[in-house]
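All protein chains but one are shown in place.
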Amino acid sequence: MKTLFIGGVKSGKSRLAEAYILDQYPNSKKQGKPYYLATTEFIDEEMQARIHIHQQRRQDAFVTLEEPIKLLEALQFCTRPVLVECISMWLNNMLYHQIAEADILFELEAVLSLSCDVVMVHNEVGFGVIPDNALARQFVDLSGKAAQMMGKYCDRVFFCSAGLKITMK
Amino acid sequence: MKTLFIGGVKSGKSRLAEAYILDQYPNSKKQGKPYYLATTEFIDEEMQARIHIHQQRRQDAFVTLEEPIKLLEALQFCTRPVLVECISMWLNNMLYHQIAEADILFELEAVLSLSCDVVMVHNEVGFGVIPDNALARQFVDLSGKAAQMMGKYCDRVFFCSAGLKITMK
Partner (left out) sequence: MKTLFIGGVKSGKSRLAEAYILDQYPNSKKQGKPYYLATTEFIDEEMQARIHIHQQRRQDAFVTLEEPIKLLEALQFCTRPVLVECISMWLNNMLYHQIAEADILFELEAVLSLSCDVVMVHNEVGFGVIPDNALARQFVDLSGKAAQMMGKYCDRVFFCSAGLKITMK
């Protein structure tokens, strides 16, 4: 089972995804806590503050993993549900390390084909004016292609705004 | 009863909110016209033109109040339904006057806890590329936090695009 929470900055998508995975896969002695896979690599002060808020919220409900690049490798042997927070940041890291777009999407498709339960969080960045900056345009494009691929493979897709979700699929 | 209309620039959210409040709370002799609380403070020519269009549309259906800053004070004793047009502008004014984010959100929460009927209009600004500009990022963040708070407190939430609305709650 694959699930996608897509929404803008501060749309509440992360919080909704966390609540969802804990609700769908209750932490039981038998199953253990779900994983929380953080993809953040570059950390400035602003980012640090954000991460700290996210961490406080997660408290003891998740086992946290950190992997900014090798998403498939990190998820390959997961035997418990995983929340990936977030795909946008992973795309960003991959572009920074000059991985070709086709290879990025190929890896994402492999992740979506794994048998484990994955809940993905993704930023929708394509509803503003098309940016002047070519790099930003490349990111918007890749982000949208990745979103479409997730939209296709995921069993459930939620569109988020104002801390609420609309079921798309 | 609290209601939120959230949407992008020119998504039709104001028009939909106006139609909604007039439909929900018909102007009767007994109850009188609903209030229209305009939060605009800074007015350039472009803004003036926009305001003029909004005013023409409101015609005689509302009693117009103007308050760019003291939202709680303005709404505190309202005995009739109020349309707040819009929360984004109020947030913008509060940031301009260097009110701390926590205080802004505290005041918003107080407004949302009032017993009167309030219909709020709010801009969704978080679905584009994250802005380079730190001030713009601060605004996007605050705007999203405010949206989530409204999403939580409001009884009904509508997401707007193309002059149409999707019910989120």
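Order as written gives the chain letters A and B; numbering starts at 1 within each chain.
Definition applied: a contact is a pair of C-beta atoms (placed from the backbone, for glycine too) under 8 Å apart; a residue touches a chain by one contact, two chains touch by 3 or more.
All figures in this text were calculated on a predicted structure; none of them were measured in a lab.
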**Item:** Which residue of A:Pro34, A:Pro81 or A:Gly128 touches the chain not shown here
**Value:** A:Gly128
**Complete:** Note that chain A touches the chain not displayed via residues 4, 6, 8, 122, 124-130, 137, 140-141, 143-145, 147-152, 157, 159, 166, 168-169
**Complete:** Residue positions on chain B contacting the omitted chain are 7-12, 15, 46, 124-129, 131, 136, 139-140, 161-166
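Definition applied: only the chains that are shown with their structure count from here on.
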**Prompt:** In whole angstrom, how far does the Cα centroid of chain A sit from the Cα centroid of chain B?
**Reply:** 31
